[in-house]
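Of the protein chains in this complex, one is absent; all others appear in place.
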Amino acid sequence: MMVDHQNIYLILSALLFVIGAAGAITRRNAIIVFMCIEIMLGAVNLVFLTFSRANQSVEGTFMVLFIMAVAAAEAAVGLAIFILMYRKAGSIDVDRFNIMKW
Amino acid sequence: MLTNYIPVLVMILVGVAFGVFSVVVSSNLGPLRRFKVKKEPYECGMKTQGATYVQTPIKYYVVALLFLVFDLECVFMYPWAVHYKKLGLFGFVEMMVFIAILFVCYLYVWKKGALEWE
Partner (left out) sequence: MDMLEFVVPELDFRAILPQIILAITALTVLLTGVFSREKKGPAIGFLSLAGVALSFSAVVFSGSQTVSSFSGMLTNDSFARFISMIVCVVALLTILISINYRKISPAINSGEYYCLLLFAALGMMFMGSAGNLLMVFVALETMSISIYALAGFQKQREKSIESALKYFLLGAFASGFLLYGFALVYGATGTMDIVKIGRFLNDHPLVVHSPLLLGGVALMTVGFGFKVAMFPFHMWTPDVYEGAPTSVTAFMATGVKAAAFAALIRVFYVALGSLQVDMTQIMWVIALLTMTVGNVVAIAQSNIKRMLAYSSIAHAGYLLVGFVAGGELAISGMLFYLLGYAFMNLGAFGVIALLAKKDGEYTELSDFAGLGFKYPAMGLVMAVFMFSMAGIPPTAGFMGKFYIFTAAINSGFIWLAIFGVINSVISIYYYLRVIVTMYFKEPEQDIVMLTPTGAIILALVIAAAGVLFMGILPSSVLDIARNSTTLIM
């Protein structure tokens, strides 16, 4: 059974999540930031599938389907925003869009 | 049972060995002369033109986005299809409602002109 290897998957997903989060914080290109966020969502999917398998319940698997669909919708809105940025400023650097102080 | 796979393993080994062998041997034995034409991506054939960094028309992204969104809706149809018989007429109507909502969005996209290339 795969349950025996649960920890491997959990560690892998934790690593992926940290990589994604670190990238999202440090990168300046909007699309790369968004890709890093997608890595985080991928890590979450892995956790859900692992636990779905371990708990013998189908709920986690369905959650993955919904996360995928929502991520697609998010990507659509996100890319629209990036295109808007590019048209306005000719760049998708996140720092370029910082007229308001944090 | 695993013995069935031994020919595959042998094949892989032979393939990898041949690849490594030919690369190593040819780079060691052959004479090495570097000049400009040789450095081009395609040494023989037509001369390359323009920059490799080409901008894709923005229309392409719109189509790609629409594809992505509508494509992923199919994800929800697979579990439905698996249980289609158990769900009966009710399940059919439910999925029709789902598709009807998508169809409204499709109508919107179409009317808005996002599907026209020009």
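Letters A and B name the chains as they come in the text, with residue numbers starting at 1 for each one.
Please note the rule applied: a contact is a pair of C-beta atoms (placed from the backbone, for glycine too) under 8 Å apart; a residue touches a chain by one contact, two chains touch by 3 or more.
None of these values were measured; they are calculated from a predicted model.
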item	value
Missing-chain contacts mapped onto chain A	17, 20-21, 24, 30, 33-34, 37, 40-41, 43-44, 47-48, 50-51, 54-63, 66-67, 70, 73-74, 77-78, 80-82, 84-85, 88-89, 94, 97-100, 102
Contacts of chain B with the absent chain, listed as residue ranges	82-83, 86-88, 90-91, 101, 104-105, 107-108, 111-112
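Assume only the chains that are shown with their structure count from here on.
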item	value
For chain A paired with chain B, centre-to-centre distance based on mean C-alpha positions, whole Å	20
Touching residues on chain A, where the partner in the complex is chain B	62, 65, 68-69, 72-73, 75-76, 79-80, 83
List of chain B residues in touch with chain A within their complex	58, 61, 65, 68-69, 71-73, 75-76, 79
